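Below: one structure, written as structure tokens.
In this view, the complex is presented without one of its protein chains, the others remaining in place.
Now for subunit A:
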């Protein structure tokens, strides 16, 4: 394993005031979500509907996909299928090459992050301009997004100001978000009006109509898609929903769960290309069909990417998105990514306290914390945990399954803690990091109980 969540998190928390700020900022978003959710008496009913619609979708997915393809094709959309990230990137590259296109704008799509489309195209000499403000900021800084809804949430306005000063020649030290946003607006409007190709993600694709919906607050998906002569929308196949009427359920849940807004500013329903426009849609598998076959984990495919589980997660809030070293961070990322690469992402299901808050806020009722716990078992069974953890787990299992040895070890440990505390209280003991060890009692509870039970 090259990088681990715990190591990356350690770097992140080295700056304590910044860690606290990150924690509080995301908690603030979580609170806005609560307020929005509590404003609807039928909120729990909505979550249940959302969950059931997604259950039905997953259970009849092959038919829904065929229906969607048929309708979309009839609407004039060119539908492509990609088994994996490589194939997805090649399909997009081919379309770009066919038209000899230079100027490409892209609105937010976590799928293209997952497939590392930008890097793939860059290696072939093609530059893509990310147009979501947060994504543009991290793109300038050559960083990946740290959050699927708020890509630059790890940055402070001073960081953005310095980045814009370097790339957009804004005033040095002017940290006013209004001023910085205006600079990005001018810069990106120029990119929009000259764009030849627009890439967007997909929030929902509707089997019944062959259309798809893209949600943004900034309007960047629309500015690109309605300007460029070619539009490519990319989606993982789990974005499908059966009927247009179901959009009401999901659009009511999505923005409220994500940012506490009643709805995103723009919910754009694409059905057909405009005249003289070419519209492509790439449907991607990339491990999803395999996840569908994992009974314990298939529910993760119900995700609508609202990031409520990020904002509420005590570990995410205090370790930052980059610690998860994957395109989709947070609790949901930790149950999706082991499916993509179990070895490289074996650390992620352990980056959780299993408190269950993620499950409680999930708008489509994914049992995230239970899946985290189940992934741990799979990962240990497959042998993807560090040897030190494996040995200590074996040791613990040995001790806990034999009362006599347990008592002896307890007694020995208490003795050591009294007489030679430095054996426990040192840097080699990770439990001692940032914590004082408790004072050891003289007797164990068992000894105390045997002595006192008669009273």
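Details
Throughout what follows, a contact is a pair of C-beta atoms (placed from the backbone, for glycine too) under 8 Å apart; a residue touches a chain by one contact, two chains touch by 3 or more; residues count from 1.
Here is the rule we use: contacts and distances are computed from a predicted model.
As stated in its UniProt record, the chain not included in the shown complex is "Lactate utilization protein B/C", which appears among "Biotin transport system permease protein", "ABC transporter", "Lactate utilization protein B/C" or "Acetyl-CoA acetyltransferase". In the complete assembly, the contact with the undisplayed chain comes from A:285, out of A:113, A:285 or A:347.
Screening A:53, A:202, A:234 or A:327 against the full complex identifies A:53 as the residue touching the chain left out. Shown as candidates are A:172, A:189 or A:411; the residue that touches the absent chain is A:189. Only one of the listed residues, A:85, A:180, A:315 or A:379, touches the absent chain: A:180. Touching residues on subunit A toward the chain that is not drawn are 25, 28-29, 40-42, 45, 48-49, 52-53, 55-56, 58-62, 65-66, 75, 81-83, 87, 131-134, 137, 150-153, 155-157, 160, 177-178, 180-182, 184-185, 188-189, 192-195, 206, 208-211, 217-220, 222-223, 226-227, 237, 242, 244-249, 251-252, 259, 261-274, 283, 285, 289-290, 292-293, 295, 298.
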